[in-house]
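Note that one protein chain of the assembly has been removed; the remaining protein chains are unaltered in position.
== subunit A ==
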Amino acid sequence: CRASSDGKPEKFQPPPKPVIIDKQKQRAERRFLSPEFIPPRGRTDPLKYYMERKDMIQRRKVFNIPEFYVGHVLAVTTADPYANNKSNRFVGICIQRGGKGLGATFVLRNVIEGQGVEICYELYSPRIQAIEVLKLEKRLDDNLMYLRDALPEYSTFDMNMKPVPHLDDEEVRVNKLQVRMKPKPWSKRWERPKYNIKGIKFELPESKMKEAQKWSQPWLEFDMLREYDTSKIEEQIWKELNEELKK
């Protein structure tokens, strides 16, 4: 019993209420629309994309395709008639996501027993039985094809890797890793500004870097017709997706 300053027993002060941060609202702010939903610029009938979207949503209701970006480490199990358990598991880093609509693909790369292996999977193929994201990590570029010319240590991932824990409502962190390359010649001239790669640590002499800048096209960023503003289309597709998936 606390002895008060004026001798009377003090009024009971309840302990402070715990503050509950409503994570639901914060999670709703983070929206990710998979890039294969956004239709490309062109003269095709939007009906084609609408029909493809319906099929994609149908597939997503049955099978969960997680949110992933280029640079994530994924494990994919596909159905294989010639394998032991009729299924085949492959772990790799996603180096590119291509295609729109039902033909959307992603390429996983890994180095197995010294041999680099890249497998291109179709997201909506019925042969895929499970996709798990093992490591959530965005990289500085959208296209990690330069890993082919990088030292093999950057592409090796253990086949029995344990999934790295990641909280659902945090932002996906960007790994600002600068990759070291094998000596030239490379499959593509990655130092040229056309590829706009930020994730390589170029150890080339200054003269080579200056020579590569000769191929830069500074007028391209001012060419207004090349811009494709997808914000309205994305809003529409996001609403459509959410409505369909709630059913």
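In this text, contacts are C-beta pairs under 8 Å (C-beta built on N, C-alpha and C of every residue); 3 or more make two chains touch, one makes a residue touch a chain; residues count from 1.
Note that contacts and distances are computed from a predicted model.
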- Task: Could you tell me which of "AP complex subunit sigma", "Large ribosomal subunit protein bL17m", "GATA amidotransferase" or "FAD-dependent oxidoreductase domain-containing protein 2" is the UniProt name of the chain missing from the displayed complex?
- Result: "Large ribosomal subunit protein bL17m"
- Among A:Arg43, A:Lys162 or A:Lys246, which residue is in contact with the omitted chain in the full complex? A:Arg43
- Looking at A:Ser187, A:Gln217 or A:Ser231, which residue reaches the missing chain? A:Gln217
- Message: Considering the whole complex, not just the chains shown, which residues of subunit A touch the missing one?
- Response: 42-43, 217, 219, 222-225
